[in-house]
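Structure provided below as structure tokens; questions to follow.
A single protein chain has been removed from this complex, and every other one stays in its place.
Here is chain A:
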Amino acid sequence: MLVIQIKDLTKIYRSGAGEVKALDHVSLRVRKGEIYGIIGYSGAGKSTLIRCVNMLEKPTSGSIKVNGQEMTSLNEGQLRVARRKIGMIFQHFNLLSSRTVFDNVAFPLEISGVPKAEIKDKVTRLLGLVGLADKAGAYPSQLSGGQKQRVGIARALANDPIVLLCDEATSALDPATTDSILALLKDINRKLDLTILMITHEMKVISEICDSVAVLEQGKIIEEGLVIDVFTQPKHPTTRRFVQTIIQTDIPDHIKKPLLQRGQGQIIRVSFIGDSAAEPVISTLVKKFDIDINILYGNIDQIQDTPFGMLMIECMGSRSNCHRAVDYLRQLGLRIEVLKDAE
């Protein structure tokens, strides 16, 4: 089931000087229960995109459906009701400084006209969920950044939203706090089966908790797919740059060059994903094809629960044997790149 369905969304900002196309025919679908990440450099249009979902920004054209409801055609009153079911957390938390933690979480419930007694129960439960039961009476200024974001999360969950929008939710936090907030989001996603749409400029955030990812550049989605696919086989150069900020998919040039010059055999690069990473491929090659294998370079990484890695090996033996070895690897479903043919 689709929770968010965006079609041909375009947003143009007009100012005296001219116009800026912030979003250019963006389409995406977010399935129920998934964590969907949108990554891009600053100015790519991420902020505009996530704000269009709850109509904080009015799209110039296109369609946005949340839980099947077309957001662009709602009037003001209908929009207010629809927004109650779309939670949102922010980079700078945006808590009310004049209210205690308890009253901040109670705020969206007050707005929806929930009775006092019910508010008390609900807020107490939510503060327990985010681990802030003992801070109910504190004011935001007395909290750390991570605690403030926990309050923000509890507040966003108050009206039992069908989707949670995260606007750079961890960008103002230190790495350790970022990890704990991401873990909390993942936990909530599993416990409540809550769909999450997040924007970020940090690939780490995507790799740690997202199921799907879209890469946004100059208002366009340039690549999209499951995180494991995009990470192991990035197609667009920008995506590759993002992926390389956290994992090594390429062999660094200063390592690759001398190896290519020195080696005499066939040099190939083998990429593994998931289960194939655990198979004894190298020893099979040696036994089966009567060649010697020299491991030149390798690494292994993990995205969420899927291990993946890369090996650069040199096959030494007869040319035909080497070629047969490569064919064999391809048949196993491994991704092979021949960097240098056998001499």
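Just so it is clear, a contact is a pair of C-beta atoms (placed from the backbone, for glycine too) under 8 Å apart; a residue touches a chain by one contact, two chains touch by 3 or more; residues count from 1.
In this section, contacts and distances are computed from a predicted model.
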Chain left out of the displayed complex - its UniProt protein name, from "Heme exporter protein B", "D-methionine transport system permease protein", "succinate dehydrogenase" or "ATP synthase subunit c":
"D-methionine transport system permease protein"
Across A:Ile111, A:Ala133, A:Ile255 or A:Ile300, the one contacting the chain not displayed is A:Ile111
Listed residues A:Lys11, A:Lys46 or A:Arg83, member touching the removed chain:
A:Arg83
Missing-chain contact among A:Arg99, A:Lys256 or A:Lys340 belongs to A:Arg99
Contact residues on chain A toward the hidden chain run 54, 56, 79-84, 86, 88, 90, 92-99, 107-108, 110-112, 139-141, 155, 159, 165
